[in-house]
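What you see is the complex with one protein chain gone and the rest in place.
Our next item is chain A:
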Amino acid sequence: MKPIHFRIPILLLLLLLLLLTTGCWDRKELDDQAIITAWGFDLIEDEMYTGTAQFAIPSKLGVGEGKSQDKAFFTISGNGKNMYDASKNMRLKLSRPWFEGHSGVVLIGERLAKHGLANILDELGRDPTVRLRRDIIVLRGGSVQDFLELTYPLESLSAHAIVSMHETAGLNANHTLRNFYMAAESEESSPFLPVIEMTDRSSEESSKLTDPKMKLWGFAIFNKDSQLVGYLPMNKGYYQQWVKGLLKSIIVTVDIPGEKGNVVVEANHLKSKIVASPRGTKVHFNVTLSGKGNIRENNTRLDLGVSKNIALVQNELHTQVGTYVHQIIKKVQPLGTDIFGFGEAFHRQHPYQWNMLKKEWPEKFAEAEVSVSMNLQIQETGLTGAPYILKNREIKK
C-alpha cells in the first residue's frame, strides 16, 4: 500500500474525473422550475394539435396563514402541427424550464380521442421524464383548456382532484399510461379509459354554487388503432369493471316484483370468473360474477329478517344483474373491442386454439356467445329486519 500522501491526490483526481465525465449535469433548483401538474391535449382542426399544461404556483400553495384565495395554478396553451410542436410553442410563454415528473394526469380531448391516440402515445412513450404511472383520462365535451382552468374546492390543484376522484368512486384507480400501452399492445384486449366531463352550468345563478364542475362520466372504449369508438356511461361502466375484475364495490338497486319499492344492496369482495369454451367456429364465454352483499336500503314491505325474503331478493338480484350485464356485453360486442378480458381468459384456458384465433380476435369477439351467471351472497341486512316505519300487519313475513 502506498503511503497516504500519494493516495490523496490520486483520489482527488478520480473525483474530478467523476465530476467531469458523467455527462449531463442535471442539477436544477426547485425554484428555478415550473412544476406541471396536469397535461391536456386536443385537436382543434385536422393536423393542428393544441396542448395545455397546468402549472402549480408554489407561492400561492403556502400552508396555514400564507394560504391565498387565488388560484394556485395557471395554464399555458400552445398549438402546433404535432405534440412537440405545440409544447414548443407553449414554452415561449414560460419564464422557467418545466418539470413534468409530477404531472399526475393527461387529459385527452374528445376530438383527439376519436382521431386516434397514436401520435400522443408515441410522444409520451419517448420522453424519459414522463412517468408511466400517470393517469390518462378522456374529456367528454368542452375544451381541455377550459377544463384545466376549473378549480376544485378541496384541492388547491384541480389536477389532484381529477386523479383521486376515481379511487373515491370505488373504481380501481389503475388507469395509467402504462396500462393503456399494455392493453393497446396486447392481442387479447382493447384499451378503455375513464371519461370525465365538465358539468355545464354557465348560468349566472349556478355559478354561485360551490358544486364542483367536474364529474366522472363513464368509460371510453378504444379500438386497436387507439381510436375512440364508443362510450359506456358510469352505470354500465361499473359492471364492465366488475366483469374485468377491477371493481371493489358496487351499489345495486333490485326491483322486487309484486312490490312497489326496491331494495338496495351494496356488494363487496367482488370477483369475476370467465370460462371460455370453443364451440365450432364460435366461442362461448360464461361469466360468473360473485361477491358479498349488505342490504343498505329497503323500500318494500318485506321483512328482511326472514331468510325466505332474503332468498327472494337474492334471486331477483341475480336475474336482474345477470340480464343487465348480458345486455352491456351484447352492446359492446359489435364494436369488436374486447374490454372485458375475454381474450385473456381464452388465451389462458386454450393456449393452442388461441394461436389460430388471435389474428381475427375482434371478429370472433363480436360473434361470441356469452352467458352470465351470478353468485352474490347477501350476508348482512343491517340493524333492522323489517322496514322501520311500517306497522306489524303491513310487513310481509
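The rule is simple: a contact is a pair of C-beta atoms (placed from the backbone, for glycine too) under 8 Å apart; a residue touches a chain by one contact, two chains touch by 3 or more; residues count from 1.
Simple rule for what comes next: contacts and distances are computed from a predicted model.
What is the protein name, per UniProt, of the chain that does not appear here: "ABC-type quaternary amine transporter", "Cytochrome bc1 complex cytochrome c subunit", "(2Fe-2S)-binding protein" or "Spore germination protein GerA"?
The record for the missing subunit names the protein "Spore germination protein GerA".
For the chain not shown, which residue from A:Lys71, A:Arg91 or A:His160 touches it across the whole complex?
Checking each option in A:Lys71, A:Arg91 or A:His160, the one touching the absent chain turns out to be A:His160.
Of the residues A:Lys28, A:Lys81, A:Arg126 or A:His269, which one touches the chain left out of the display?
Residue touching the absent chain, from the options given: A:Lys28.
If the hidden chain were put back, which residues of chain A would touch it?
Interface residues of chain A facing the absent chain: 4, 18-19, 22, 26-31, 33, 35, 37, 56, 58-59, 61-63, 66, 99, 101-102, 104, 129, 131, 157, 160.
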